[in-house]
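All protein chains of the complex are present and in place, except for one that has been dropped.
On to chain A.
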């Protein structure tokens, strides 16, 4: 019984407005929740809602309501009758469960509870994303199947999933990778995997990801005290710090020495290559996911700090969420936006038909450099990151800086033809972490081939050049150069506002604002903007991985 209730307890400790009074207080509240879980629905019973069997689900739902009603009958005062975590779980179900019957019932139960005089929490966010109107992401949409599937297998549908569900083919392979990374057999223990992700997310001040993984970390049996500061984590995990820092902000600085420090025989604590590569993929995956989270302006989950409130928020007192996408309103004004699209389309067609004129290598290099060094103002400095996140970061001042190959001891550009994912990276990952290479490969392929052959209001458009330009522009920002690509076309295809968005997202994701999001591609659908987000995220992931894998290859040699 007790073991079953642990996740729900941690859940609660998390939801408190003033969380983590460090580990000491843990034991006392643990007793508290133990006694409650006797009557209240446990996570176990909630998990039965995720049964694949329709009837079993119906029964579970009946039982759940019964239990809650029984709780309400109980002779206790006020909100003691229902624990907070139960209420929050109901809230989550009522808002995000793709199964209509469950959603309805949860809402009903919350209403009843409120009538009974219990303080009921309400979600503060109006939808999964602060940038995208909720109605665009309505869960009754076409993507029902994939959401139901994800609910049944994961027990919840988070905002991330809901937004990604705009592109179901990508979502399904993303979930598979995620599952393989965090759940399947692998060299790192499960709690460690989540902790590595917490560390990685903290680098980008992404408290959404930090909270998601903290929760999973505790569910996997992790030590709560680690979350109160990186100094409580084992030395071995802390030794990832440098790599984490570089991977997040300047992966081109990663060298053979960094790998050697962790892996070589004398290193204490020593990482095995398989463990290291697992950790690297976890970190790179999380970093790029942070880009996505910020880039899509995801709202905190209803059970995150600042994601709910027990009292209807008054304007003067909004509980500040540590993760709130900046609310500058930047609704598009409809000025000649339609013309922009036309122009873009024309350019794309031209580029595709145009015979490449011969340029000298110098000219090509210059074009590449120009893209890379073009000053895109990204530094809208956001307030200091929340304490929750800050305690998990060392050297928070280490940030992205433009890749500068012209400097003295700076690294040279990476040639895509010399170290590519298809030829080299894949084999290395596959060798050290069987199957992982396959999952990542699939992800990259799905993203690079994803297209609906439409653009804004036009159908039957070949968007290949545009997607390619986006992908290569991000790699360019990370110092990876394709010999066979003319970087002049980046300028032709990517308008400045889009570049601002892409660069912000790829390099300083925490500074993305609604204004930046709304400023580019004003006539495009939101799903198309999310598509752009996906491309940025995967390109960034691949770039970071390529640099690390190249260093590992050099180390093995």
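Assume a contact is a pair of C-beta atoms (placed from the backbone, for glycine too) under 8 Å apart; a residue touches a chain by one contact, two chains touch by 3 or more; residues count from 1.
FYI, contacts and distances are computed from a predicted model.
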Undisplayed chain, where the name is taken from the UniProt record, one of "Spliceosome-associated protein 130 A", "GATOR2 complex protein WDR24", "ALA-interacting subunit" or "Serine/threonine protein phosphatase 2A regulatory subunit": "GATOR2 complex protein WDR24"
Which residue of A:133, A:221, A:234 or A:434 touches the chain not shown here: A:434
Hidden partner chain, touching residue among A:217, A:294, A:426 or A:517: A:426
Options A:67, A:122, A:270 or A:515, residue touching the unrepresented chain: A:270
Which of A:67, A:103, A:176 or A:190 contacts the chain that the document leaves out: A:176
Residue of A:231, A:415 or A:458 in touch with the missing chain, whole complex considered: A:415
Chain A residues that touch the omitted chain in the full complex: 52, 149, 153, 176, 184-187, 270, 272, 274-275, 355-356, 358-362, 364, 415, 417-418, 422-424, 426-428, 431, 434-435, 441, 482-484, 553, 556-557
